[in-house]
Every structure is written in C-alpha cells, then in structure tokens.
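Complex shown without one protein chain; remaining protein chains in place.
Our next item is subunit A:
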Amino acid sequence: MKSLGSIRRDFAPWNDPNAKPYIQFDNVTKKFGDFTAVNNLSLTIFEREFFALLGASGCGKSTLLRMLAGFEEPTAGRILLDGQDLRGIPPYRRPVNMMFQSYALFPHMTVENNIAFGLKQDGMPKPEIAARVGEMLKLVKLEQFAKRKPHQLSGGQRQRVALARSVAKRPKVLLLDEPLGALDKKLREETQFELMDLQQSLGLTFVVVTHDQEEAMTMADRIAIIDKGEVMQVATPAEVYEAPGSRFVAGFVGNVNMFEGKIARGDAGAASIDTGNGITIRTENAGDAAIGAAVAFAIRPEKIKVSSKKPDGAVNAIEGEVYDIAYLGDMTVYHVRLDDGHVVRASTMNAARITEDPLSWNDRAWVSFRPDAGVVLTR
C-alpha cells in the first residue's frame, strides 16, 4: 500500500465521515483591544487524539488553549466539548486540565499535595486520593520525591510533577502549553516519547501547543499550523511535510527548496513548470493548477540527489556548483548554486562509511530529482 511518509496508523477518525467531533472551535474570534489574536477560526479535534497547535510565538495558539481551559472567553463564535457549549463555564467547572508552560507548581506544597490538590477539590475520599497520588507518582517515576517541595526538584522532575498533577483528575482533555519548552534537548526527546506513551495508556485527548515543529511532528496525530490567528493547514505530520498546502506551511515545517514559476504545459496532474531562468521542472504532482498559473515548486532537501555526473535518464537534472558542504555525521548537507544563481539545499544519508568519488567545494555537480518528489503550491 502506498502512503505518504513512512508510517501508517489505524487511528484516523478525521477520515471517517461518521466520526463524532470531540472538541469543536466554531468560527471563533478573540480580540484583545484592537489586536485580533484568533480570527474566525474553526477546528475539529477527535476523542483520544494527540493534537498539536503549531505556530510561531504570538500566532494565537496559546490563546486557543486558554479559551479551551476557560481563562479567556471568545469574542465571537463558540467552543464545544463533547457537544456541550463551553461559553460561560468557569475554568474550575470544565472537565479539562492544563499543564502550564511555567508548570505553576504550588511552591508551598509538597509534591504529593500538589498532585492531590485537584482531587481534594473534588471531595474525593482520603484513601482514594492517597491511592491515586501514589499511582501518579509511580507513573512519572517520582515515588521517592513525594515529600519534597518544588524548589528541591530539578527542572525535569518539576515537569513530571506538573504532568502528574494535570492528569491526576483524569480530565476529558489535557491541555499542554509548551510542555517541554523548559527542558534541555536530550531530556526533551526522551519526554516526547513518554508523553506519547502516557497518552496511549490513559486514553486521553491531548491538545499540545508548541512552537517546535520537530516536537509536533514526533508526538501528534494531527498538527494544526497556525499563523496570525488563522489555521493554515490541519493534517497528519506526514501530510504536513510531504503535501504542504501552501508556501507558508512548506517553509514553516522542515527545510524546503522553492522554485517560483508558471505552469507551461500540463495534462492529468503532470506538468512542466517554467521558472523563467531556462530551468524547466517536470512534476507529476501539479494537481489542478491551470496552465499559466503562477505556482511554487517545493521540494525537500533529502529528495534531491547530488552527483558529479549527469545521472542517466533523469527527468529533472540541473547543473551547478557545490557552494557549501556540511557534514553532520548521519547525513551530509550540500548547498549547490545553480547556474541561474539559485541555491539548492540537498541532503544525503551517509549510508556507507566510505564514499567513492566524494564531492568537494567548487566542484561542478548535478542536482536531480524524480518527477514525483516535489509538490506544486498554488497558495
């Protein structure tokens, strides 16, 4: 079976027309004075989904989360959770919990009291609270830190306490505001997988806000890319990467080479794009772009091959000069300056330890790619 990207998961309620949406943003607008943080945005999230809101800082993604938590009310539009309109319901009566970017641990309470806080609010009987707190501590592997105060913990431990506290009440939805933002790179990568496991084992719906596209790609079932308070695209990580819907999304997620041009000739999805510099690109992914339409051809670096000789039978092969090489161990990144001045980024996996005929700076080289390797963007 052919699929976008290299993974396939059976969980895909968004493709099922009968699936009931769990969280619905319905034409939601939020204004702070003159500033429009969220602009007439609609979004659907399904039960048990790991959903990521991805965008640069100030794009309105945190505002979306805060509206869901109840700290802000939409200026217009409505937010539904499991069919219920959330308007007017204060944060302390919503069946959602949030993990704060700053963790917001209560400094005057021990770890176990922090975790028990929400349970005590619900009037849960004491033995049950103790059992649940123990369970949570075990889940985040902090059993021996139960009596510590937050200031006696490391950053990673605090993050886990915040997580334990926010899932202790078994909320319908867990909101995570930049949950890994304060951790160092290595810890962040480990924690990403732990969060995914946790979401799977508890069967909760997670909505995570992040500005880190790698984090969103790793963890989420689907990603909504937000820019200036509007949704640019909602899709699985593979779709976002392999089939971006616009120039913005293609440029925002991962590295991309972009060729602006006009559709010169086309039939049944295949087309030639004339970039106006004597370079013509043939692609099979033109979609329904009309002849003469101004489009961008976007292609990811790893889908471009660099070689010293023109490859035999290549549909797209352009000559240039090696301008920069970055050896990263697992792969090598080449910057090739084409003869029209355009710089193309190409990356090659270093599958073998020993390379025959390696390229060097200022060598003449050919960049080539298959006709199905890139996408045509009309927006």
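The rule we apply is simple: a contact is a pair of C-beta atoms (placed from the backbone, for glycine too) under 8 Å apart; a residue touches a chain by one contact, two chains touch by 3 or more; residues count from 1.
In this text, contacts and distances are computed from a predicted model.
Considering only "Putrescine transport system permease protein", "2-oxoglutarate ferredoxin oxidoreductase subunit delta", "ANTAR domain-containing protein" or "Yip1 domain-containing protein", the record for the omitted chain gives "Putrescine transport system permease protein", by its UniProt protein name.
Interface note for the absent chain: among A:K61, A:R132 or A:R165, the touching residue is A:R165. Of the options A:P17, A:P107, A:P127 or A:G341, the residue whose C-beta touches the omitted chain is A:P107.
Contact with the omitted chain, checked across A:N97, A:T236 or A:S368, is made by A:N97.
Seen from subunit A, the chain kept out of the figure touches residues 69-71, 90-93, 96-98, 100, 102, 104-108, 117-118, 121-122, 151, 165-166, 169.
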